[in-house]
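Here's a slice of the assembly, chains where they normally sit.
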Amino acid sequence: MATADAIRVAILGASGYTGAELLRLLVRHPRVRIVALTADRKAGEGIDTVFPQFIGLGLPRLVTIQEVDWSGVDAVFCALPHGTTQEVIAGLPKHLKIIDLSADFRLRDPGEYARWYGHEHRAPSLQEEAVYGLTELKRTDVAKARLVANPGCYPTSAQLPLVPLIEKGLIDADDIVIDAKSGVSGAGRAAKEASLYAEVAEGTHAYGVASHRHGPEIEQELSASAGRPLVVNFTPHLMPMNRGMLASIYVRLQNGASADDLRAVLLQRYADEPFIQIVPQGVAPQTRHVRGTNACHIGVFADRVKNRAMVFSVIDNLMKGASGQAVQNFNVMYGLPETMALDQLALFP
Amino acid sequence: MATADAIRVAILGASGYTGAELLRLLVRHPRVRIVALTADRKAGEGIDTVFPQFIGLGLPRLVTIQEVDWSGVDAVFCALPHGTTQEVIAGLPKHLKIIDLSADFRLRDPGEYARWYGHEHRAPSLQEEAVYGLTELKRTDVAKARLVANPGCYPTSAQLPLVPLIEKGLIDADDIVIDAKSGVSGAGRAAKEASLYAEVAEGTHAYGVASHRHGPEIEQELSASAGRPLVVNFTPHLMPMNRGMLASIYVRLQNGASADDLRAVLLQRYADEPFIQIVPQGVAPQTRHVRGTNACHIGVFADRVKNRAMVFSVIDNLMKGASGQAVQNFNVMYGLPETMALDQLALFP
Amino acid sequence: MATADAIRVAILGASGYTGAELLRLLVRHPRVRIVALTADRKAGEGIDTVFPQFIGLGLPRLVTIQEVDWSGVDAVFCALPHGTTQEVIAGLPKHLKIIDLSADFRLRDPGEYARWYGHEHRAPSLQEEAVYGLTELKRTDVAKARLVANPGCYPTSAQLPLVPLIEKGLIDADDIVIDAKSGVSGAGRAAKEASLYAEVAEGTHAYGVASHRHGPEIEQELSASAGRPLVVNFTPHLMPMNRGMLASIYVRLQNGASADDLRAVLLQRYADEPFIQIVPQGVAPQTRHVRGTNACHIGVFADRVKNRAMVFSVIDNLMKGASGQAVQNFNVMYGLPETMALDQLALFP
């Protein structure tokens, strides 16, 4: 996989779940050579000690960020925690193309950032430069970007169905309820009581109610679609499962639209998109059918309540919700076919 | 535990999950003697063959309904499938008190029943006689009833929080979204592809969208609270877990009400109820904290969207959503303390 | 349930899973009044903040061990981590009866203790005083004990079937393989990467191979049964489940014994034991059928290999493997019926 013209890639934060997922994809990417893997606390270990599934691949050992020789790197996937990322990226050489999977560069308004993250942004010029990378909706910008802010998982699952509907004026943008359900891998590999098997298995609950940081990200993008500031209900729930995200979206129809009109608009908008599928009428999409893939499946139903409809969208939170979309953006940035290294079919069961 | 004045109980349909749950409760009920267990397809087998957890208890063998000697029975718990139940119950002697866990006697309007179940009701006079047994809301009626229609799991989880709020006029009863999440035991023990481990584990999806039969049951009771016909959004989702039900309810406030007002009304209404807990502000209730119990935990949150709020209620679908509430109703019907045999604490983890 | 003659109980380490399980049992114990709950790091919090399933029970707040007024305490359940327990217990007043759920007092040989735990025992006289509390096998000693070392979960599941077979000389005590499988709650509530949902769900593996500290505990007790030092294979495996423990035990028959003889000996030995069930021939016991109970189910099979047999035993690792047996020992120590507060039936599904 390491051709002469390979793009030399570093993954920062390779010891987390999004890091592992990037590796799973990039090891098999025909144009990529992985030249550096960083993990501050685990520097010095082999990646196959940290993730035994990578045994036998001859990957580089984990190092600290300081140890990376940037002159031998073309592109960086940054899978570091929120908050610390901005300073790390600010310190990187300018020849690097960067796809950042953290939340640090997603909010464009510095005031909004400060309000939700509790401190001033530490790299405001980069924040301005960063392109929000929901590929299907921002492809042209991504193609020209040096720094892509890879979207959050919840915002991806919500925007893909909602943006076309808002743009066409088919739904009341002031009356949107997003009841979202996520697998626990979204919480990362940090050892937290709330992520223990015994705390997650065989039960479910809402969390981050009216306070989850993906809320303002969703609103920023939906507001842009509507051309005016929106506030939406967004309520995340933790599911007893590793992967997968389901956004159950409850909308009020307007301008005489029907659920069929919603479906028609989505079908048309995504007709040529390799990763987006509008599932047949009457089918409720299931997260397990996109497990391990970069796909988004969307279903539309009329409500029994007059003038209301439901839209369901499912993604794999580690793929289209994180590392898969990151590779998709990478492909766009380098002018490669968008599906390169992303043609996995779902692992079901 | 079988005293001289024991109430002699038969369980019809003892080989399903609600049957097993009834047994778990009634075996330890200080006033109950279990005298008959039926299971048509498994008649002749020991209940401890069908459910090995009941080994060593000396319970009666499974028989067919025809084999039961009703003269030695005082009360019947009926855990048979929907549709077949009405004829079975119509054929039972009139001296029996009956708690029916099927849906057959829940809908009061014969037309509504026929519309949702595809056939005329076959025991219309019993349908009229039956008392809808959501205990906390119908205690007086239940106390006098001979035939109790035990509520569905989804309707129980939705009504407990919603009825007081609708009655007090604090929420817009025409703008209610109920995103409900259930463990798979609610689908019963029938061998269906959709209930296989490999089809349920590690994924989630909506089902019965705009067509689930608990919808009209919810609307019947909420309409009674509102004093006029309501239609609500009710969307069930299947969770990869055995037990538990979470109703995430999205409401619009009215008449100047705040989320705090909602909480206050619920606190007051349920102050003396042993099974209902309004959880502290900021806490999202979790299904695992009511696992194996007859409890319902309810939490209230203000939305970031103006004049909107979220109410979360959790129950164990096999307990307060089925067999637990059935025993609670039994206790009420016999003038026993309502918590008798229902004082389990949650099995967590 | 707090009568005048209640036994006043303190639980040390109430914020862990065995602590929660003790609470689940003791709150409903008719002779117990819970007067103190300790949890050093969470001192000051309500137990219902730490474990929301205990909301509404009016339990004491969590305090540090130092804050407990021992003059108002009769009995202590100690659910603290291994290693720190011995010093805590050494510092307690002598009027207290103590059931210790840690491993600190299980090994009788100080040298063996030092070898497996890496330091000299810090309370050697208590170590000598402590009675090993596998109730069915040590009932007489437990009844007289002031300090009971509650057995480990793996040792409990292994000894119950093996001790009678070794004592009767039916199996070759030098050729025993114990392949043991445990739910993850056995690892406790500490936030460790290895216990995360994403690390445990949907997979299995051996751990602590040839190095798990329950190995010497098993060998100590089996050696006592054999009357000579034994070494056995004991290999624990982590299961993707909350609770439950299965010991699959592979033995060589001797002295002309058959699998039927093994079964007969176990049936006879445990005929009067309320918690031990020898399941019918041909039935393989399942952990889910003892979930939430203090039961142990044992099954015996002839092997196709000549002169070999398999014995399977299942327990709930938090119940008979920890807190349930602790309460059982408490009952014995106080001359109460052994099943008091332990008559739960399994929560299945």
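Each chain gets a letter, A, B and C, in the order it is written, and its residues are counted from 1.
In this section, a contact is a pair of C-beta atoms (placed from the backbone, for glycine too) under 8 Å apart; a residue touches a chain by one contact, two chains touch by 3 or more.
Note that the coordinates shown come from a computational prediction; the quantities given were computed from them, not determined experimentally.
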Given 3 visible subunits, total identical subunits the whole complex contains: 4
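Here is the rule we use: only the chains that are shown with their structure count from here on.
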Chain copies touching (chain B, chain C) - same or different residues, decided at half shared: same
Chain A-chain B separation of Cα centroids, rounded to whole Å: 39
Whole-Å separation of chain centres (CA-atom averages), chain B against chain C: 36
Residues within chain A bordering two or more other chains: 198-199, 201-202, 240-242
Partner chain C, residues of chain A touching it in the complex: 17, 184-185, 189, 191-193, 195-202, 240-242
Touching residues (chain side chain A, partner chain B) in the complex: 177, 179, 181, 183, 198-199, 201-207, 209-210, 215, 231-233, 235, 237, 239-244, 246, 248, 250, 284-289, 291, 301-306, 308, 310, 312, 314, 349
List of chain C residues in touch with chain B within their complex: 17, 20, 23-24, 27-28, 51-56, 185, 201-202, 242-243, 277, 279, 283, 285-286, 288-293, 297, 343-349
